[in-house]
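One chain of protein is taken out of this complex; the other chains stay put.
So that you can tell them apart, the chains are marked A, B and C in the order they are listed, and the count of residues begins at 1 in each.
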């Protein structure tokens, strides 16, 4: 499947940063879902550069849906969305000098010199615009089943945001929908932006982590082996630019606990089974347990920095230095959040459709 | 695909903890690979309980290969390996009381009461015996291409092992092959076992983390989107008992670094492209870069503890307490290492076969 | 996927004719389906040699379900069924002399000498015992939704059976369930057996064709491109021993008609849309239209004949003659019918589960 993901709903990505367009095909959509172009535009806007913390390359993201929608609704046949590239400046890139922590050399090893290297080509974060658009097609369908989700910057440049508070999670998700800089603590957000600005001033970049929560999922999604909820989500999430780790619930931090501290006690609450804590992140044995699915992604610092770096010229097989030009983000944390939301939405839509059937989104049939 | 994984090489798992057997089917194997039953037995032995830190249930793992091998070699047709269950004590389990942090309630939600609940059924770590056997079929083929791998306990009960030292990694992998308790620092191993014993004495359990390294992989494996090396490995790794996080290279810890600190500088070394550090864990843009692939798994504390815990009876929809009987591991870190090795081997075999063809393992054709 | 088939429900086959066993894994089954071992045995009996028209090798087909069933019902986890080989006589086979129209040389080209050649190995019709058992697991679930199916010998040794009569198809399906030699016209069956006996007496074999009908399917199954009902069925049917052609409705014979003669006129009947004829075989644009799905399979004459044949020794690269010993069927038409039934059932189960969800078989939720 390579650049495709999903069984019942499959998303296929295509496009290069400086080619004519990026885009996605969504196959397996429930027929009859309203496609709200204004909503798509809002989601794309969340991913676009905004102000001093982001790259200066701004694309208008004028998307075109060229199949699969008729009279404003999905037909159920493959939906292809194309987003032309309008603001590419290819002169900024030279071939053969590997940008450290970028895919340049790995791409050369894989495509042996045939890759479109301009702006990172198919490896560019630009492709995530198509991913965000694809996610925006299915998010309203999930919302129609009562499934909500959101992502905030949990950590950036050494500053920590408050993690999701399990008792206020619905409120926090609503907050995040409006947020320009998606954090739960305004003060943390302010400090993060300071750190980003400081790094930028020094020609450097920062990394961090995100945290995502999904509420309203039925218990019983996922498979015990391989196609666990964790396995499927992580599989897709590692495609998102800079993600180098995925951890559910208490994640790596929780491994110092003893079993008696870590285990989530269960209780009946209004006739439903709940856990008092959620260190398992809503998944047991690969299957949703009805609690919010909560996970973190580690996001490495943006590889493109202005500082001079040691590297090789893999065409001439010699050592050299590199000063990266072009327009780059000193931190991609803000822009990565809507991408993670989209990936998450696509994976969950697929899991729900696989269990309850492709039409459940218009019928509202889930337990 | 659900309980299957892999494209060119597909592994399918089956079996329940207290049913007649667990097993695996491997489809897509290169014909002509020697199948060394003694090697399989050694790998299975690494996973078996050993001494006071593990469960008292010991299975002899008398496996039978019932297809796909002829005259001691793989035929290239599906290889089915069956491992009968011989030491199951089903009387220890009662249905309806959810063991906290176990899959009991999630399984009920998914299978609505039809699941074989005895000993965790299909969710049991017992199924990993089949996974280890499957991995042991392909590891010699990887070794034949110069690919080596190994996993150690990076952290357990709050004690840290030394991480892989990039300059001695081949030596360390050799060490791990012999190790009964797989750590790089003997002293750390001694302390870990003390913590495990202490937890056991208190009817409790501990968690931790593992670290895996793979050397000798060609650069250029993996895909930019979705089927990244990280995505494929994590997809499969989250099936391993208790794994709640997967992170590559510097992982979550590395996200506090600035780009100038995190980026791996490149240098020519004996005509080959190398990086001076390996914070990216051998993968850029989803593709191997020729450096060792290094990752960590967070392993939650064993859910089964002797202490009384709050839970629900999901059949009678009421709150209750549970005291877990049966025979359990106070820590699964030691036993999880060969399982992670096997999963890793299966995923990498698949990636190599996908790129270089199904027969490359007997031909030795990789760059 | 290779030796696997299906998306929502996946069947994986393994085993060799003269190895320890053949078998299948079914993954994705609805939990809670009753597994009636007596019914499985009856289906296996339909495939077993019976009397003078079939091979003298008789296997008792003592199957074992080693996972996925608990308390007589499917658990929803992978169901592995194993059928040991008990009556193999390997001395009958010699390696290197290609039996004409058999897979011997093709297998050598693929597996370069590692294949288990005894009795055809993994290519043997013996593997279809596992396929029949797998189909027998899901057929009652289809019946529970009102889906019925059956296959008769449409042609054998030059003798034609009556094709399905669209007005009596339910009655004919009932007849076929009981039939030892599955034909609709008893007289045709008598003549066919004569032709088979005559061929056998001359050390020769005969071929023919089958016709299958499926009733009770909802309209709207299948996909416009690639995963059409015809595409999915034919994909799986070509695995059945000797099948060299698959045609729907009027098939090849119908292509001489003009559009005005071929087209199926539509009419309302008791509030439902019907067609007056069914030359399209119940499928339009790859999608079921609510009429019975009807198709034919061309089955070549059994390759193994007693007559001396010209061939090559592909080990010594020389021309030679071959006299095939061993025990073979002068016609496989009778035995192929339950295999086609099983393949059909597995494909349709998968299509229904993909659209209506994995649990629809116990809930009875289809339109």
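Note that in this section a residue touches a chain if its C-beta (ideal position, glycine included) is under 8 Å from a C-beta of that chain, and two chains touch if they have at least 3 such contacts.
Everything numeric here is computed off the predicted structure, so don't read it as measured data.
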Of B:224, B:292 or B:338, the residue touching the omitted chain is B:224
In the full complex, which residues of chain A touch the absent chain? 1-4, 10, 12-16, 19-23, 25, 27-28, 31-32, 64, 66-68, 70, 73-80, 82, 110-116, 121-122, 359
Interface residues of chain C toward the undisplayed chain are 1-5, 7, 13, 98, 100-107, 109-111, 120, 122-123, 127, 155, 158, 199, 204-209, 218-228, 230-232, 234-239, 243-252, 254-268, 271, 273, 275-276, 279-281, 283-290, 296, 298-305, 307, 309-312, 314, 317-319
Taking the full complex into account, what residues of chain B touch the chain not shown? 7-8, 77, 224, 354-360, 365
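The working rule: only the chains that are shown with their structure count from here on.
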Chains as vertices, touching pairs as edges: which of line, ring, star, complete or other describes this one? complete
With chain centres defined as mean CA positions, report which chain is farthest from chain C. A
Can you give the whole-Å distance between the Cα centres of chain A and chain C? 45
Residues of chain A that touch two or more other chains sit at 7, 224
